[in-house]
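The complex is shown incomplete by one protein chain, all other protein chains being positioned as in the whole.
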Amino acid sequence: MSIVGKNASSAKFRRNRWLLTGLLSLYFIYTFMPLFYVITAATKSNQDLFSTFGLWFAEDFSLWENLATLFTIQDGIFLKWMANTAYYSSVSAVGAALFSTLAGYAFAKYRFFGKKLMFALVLGAVMIPQTALVIPMFLMLSSMGLTNTSLAVILPSLVFPPGVFLMWAYIDDAISNELIEAGRMDGAGEVHIFSSIAFRMLMPGFATVLILAFVASWNNYFLPLVMLNKPDMFPITVGLAQLYSTAISGTGGVLLFTVVMTGALVSIVPVIAAFLIMQRFWQGGLGAGGVKA
Amino acid sequence: MAAIELRNVRKAFGTVEVIGNVNLSIEDGAFVIFVGPSGSGKSTLLRLVAGLEDATAGQILIDGTDVTQLGPAERQLSMVFQSYALYPTKTVRQNMSFGLEVARLPKADIRTRVDAVADILKIGEYLDRKPRALSGGQRQRVAIGRAIVREPVAFLFDEPLSNLDAALRVEMRIEIAKLHQRLGATMIYVTHDQVEAMTLADRIVVLDRGSIQQVGTPMELYQRPANLFVAQFIGSPKMNVLAVRPDGSALVFADGRRADLGVSFPPRLAHVGFRPEEVQLLSIGQGHLQGKVEVVERLGSDTFAHVGLGELGIITARMPGNVLSISPGQPVGLGLSGNQLHQFSRDGSRLS
Partner (left out) sequence: MTERQLKTRPRNRVIVNKKIAPYLFLAPFALLFVAFLIVPLIYAADISLYKKAMVGGVKFVGADNYIKAFADPKFWEGIGVLFKFAFLQIPIMIGTALLFALILDSGVLWAKAFFRISFFIPYAVPAVIATLIWSYLYGPAYGPIGQTARLLGFEAPDFVSQEWILGSIVNIAQWQFMGYNMIIYFAALQAIPGDLEEASVVDGASAFTFATRIKLPMIVPTIIVTVVFSIIGSLQLFTEPFLIQNMARSVINSNFTPNIYAYNLTFVAQQPNYAAAISFLLGGVIAVVSYVFMLATNQRIDR
């Protein structure tokens, strides 16, 4: 971007820069405060959690004890939840991204009978409330004895309409029709064109959908809540929520309050780290959908 | 090499007909150019030949074989696209090899062929680069190289030079002409630039609104345009056209002015045309029409005078060299030659 006419040395510009940086810094404090709280809470004993100032560390540093508790409660079930989450989310994300990419490619690059109707169906699907889908799905799967299996959580997550929309927008821009036609002139079949020419070009879009589908699956609470009732099948979200309700109802003892926060910390750190590492992808790719819209 | 023939070819997208009943035969080894304004259907016609679009009706024959139902590669044609359409993730060598790999040629053969073509086009040193590391002109060469390695029976070009700057365009135009001489292959070339059409083509096909207006050599089109559309599309500056009514050996113009040209005109005459070099600038009072010079354009090699004729509009006269004796505002007479006038009927077709 050019900054023609923005005279960096002018007094007005300097004043505005202080003002706007200050404004965003305030919002940053708001954004950061809860995350900082998780960190301090995870380092406190349960007693200190209630008796010391929330946004600073207590004198006793209890992070290691909390971690030890977290990973040993109910025979180390938290570790199991982490593994479950990783498994559900990564399989869902890879599958959803792959199928979305294929479908988005078809919508972006072909004329075919029924295209408009199908595209409208996919877009309309985002309006369906979760309960309208998950509850009947539960009733159906339970009659087939498929609840309480990983498939019950993974298969529905493979349908990711926003991914189709995003890939459609991305591919429409990133891959010109002429390029595909060049492939046809070269004698390549449609599948070959996709696999050897198009796919590598749409990797940035694919990566974005992968991240979004991962977040959607890792974020999902309602689907596993309904589908799973064996604690050792839970993902972190359902497990932590359950720990929290036992903590608040007092049945699990007061100890659990810090453990919940420690669990929150342990589960968001790797995802935040992954986001920071992959920022190149989501920053570029999220834009594609937005700009297209 | 191949002769290409189109028989009663039609193409419609939904209910919109973009190509209406085209018949055309292209001789083996010819350099044929499809020219026309945007929306004339020239690119669609090329894509029909390529097999990238399916004809709604009609037949396409290559060397007498009906290829209408065959896919693009089976027609053994190569195409150079406007955007070059190089595969961005592949190197230049991989770009050129791709079609041969698809056809499963032995690796060694592919190497030899690519090297030979790279040599011809002087792109040998870029073979390991990705397209994005090349300049526009280099990409253009790679695109042409990719077309050549497949040793097609004919080459198709879809506005290949329109993304290049003016100087490079002239250079590549000459390259393509040399390539045609060297390979002797049939080439079909689409452009909206009539200079490209005039300089490159053996034969030009002028299209407008999905139908062929005229097919002929550049000089035939220039000298004997079949209708008003062709007359005004070919040639720069455009041919001057005036609406007239014949009256014996005289012409009566739209504003009632009369000019006796001493030749007899057919009664169906409705428009006369004359190219800028076919009108003479004379002193006021002389010649057949009187007007006033409005703008003078000096190109060094030529001088163009745009002469206002009141209600009749503006006509352009060309004079070789830098003519110092004319200036804007000057009243002038225009001299026409009755024998040289292009004559058109009310519907725009040529009256010979």
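A and B are the chain letters, set down in written order, and residue numbers restart from 1 in every chain.
Just so it is clear, a residue touches a chain if its C-beta (ideal position, glycine included) is under 8 Å from a C-beta of that chain, and two chains touch if they have at least 3 such contacts.
Treat the numbers as computed from the prediction; the structure is a model and nothing was measured.
For the chain missing from the display, the contacting residue among A:L35, A:L79 or A:A120 is A:L35, taking the whole complex into account. Of the options A:L55, A:L79 or A:A120, the residue whose C-beta touches the omitted chain is A:L55.
If you put the missing chain back, the residues of subunit A touching it would be 1-6, 13, 16-17, 20-21, 23-24, 27-28, 30-35, 37-38, 41, 49-51, 53-55, 98-100, 102-103, 105-107, 109-110, 112, 115, 118, 121-122, 124-140, 155-156, 158-159, 164, 184, 187, 189-191, 194, 215, 218-219, 221-222, 226, 236-238, 240-241, 244-245, 248-249, 257, 260-261, 264, 267-268, 271-272, 274-276, 279, 282-284, 286-291, 293.
Criterion: only the chains that are shown with their structure count from here on.
Residues 176, 178-179, 181-188, 192, 196-197, 200-201 of subunit A touch subunit B in their complex.
Every residue of subunit B that touches subunit A in the complex is listed here, in rising order: 47, 50-52, 71-74, 77-79, 81-83, 85-90, 98-99, 102-103, 146, 150.
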